[in-house]
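All protein chains but one are shown in place.
Right, subunit A next:
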Amino acid sequence: MEILLPFMIGILFAVGLYFMLHRHLFKLILGLILFGLATNLFLFVVGGITRSSIAIIPETEEVATEPYADPVPQALLLTAIVIGFGIQAFAIVLVRRVYQTLKSNNLDELNSTDKT
């Protein structure tokens, strides 16, 4: 099972980047979301996966019983998920606004500021 995760992360990164390079606005959003998911999953896996045990110290003991899962990557992950969620929500509203204002969902047409 664990051997599958790196491949899954790789595929998520690749698909996210591919969608971002696409010229359709909706696929840009999909790309952003998938890329965010890939980074989160990477952070989770690279911190080390441990089965079955958590880092809560029992009342009778001084330290948690080994082996336990490292709680730091999980804390980082939670923060990263929340931040990613906020930015993705903003991006979705922005894309909707772009579509309303420019009446186009083709990213190639977003070049009026580059012409002088």
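The criterion applied here is as follows: contacts are C-beta pairs under 8 Å (C-beta built on N, C-alpha and C of every residue); 3 or more make two chains touch, one makes a residue touch a chain; residues count from 1.
Quick note on the criterion: contacts and distances are computed from a predicted model.
S.K.: Looking at what's absent rather than what's present, what does UniProt name the missing chain, "Acyl-CoA dehydrogenase", "Multisubunit sodium/proton antiporter, MrpD subunit", "Glutamate/aspartate import permease protein GltK" or "Sarcosine oxidase subunit delta"?
M.R.: "Multisubunit sodium/proton antiporter, MrpD subunit"
S.K.: Go through subunit A and note every residue touching the omitted chain.
M.R.: 20, 28, 32, 35-36, 38-40, 42-43, 46-48, 72-73, 76, 79-80, 83, 86-87, 90-91, 94-95, 97-98, 101-102, 107, 110-114, 116
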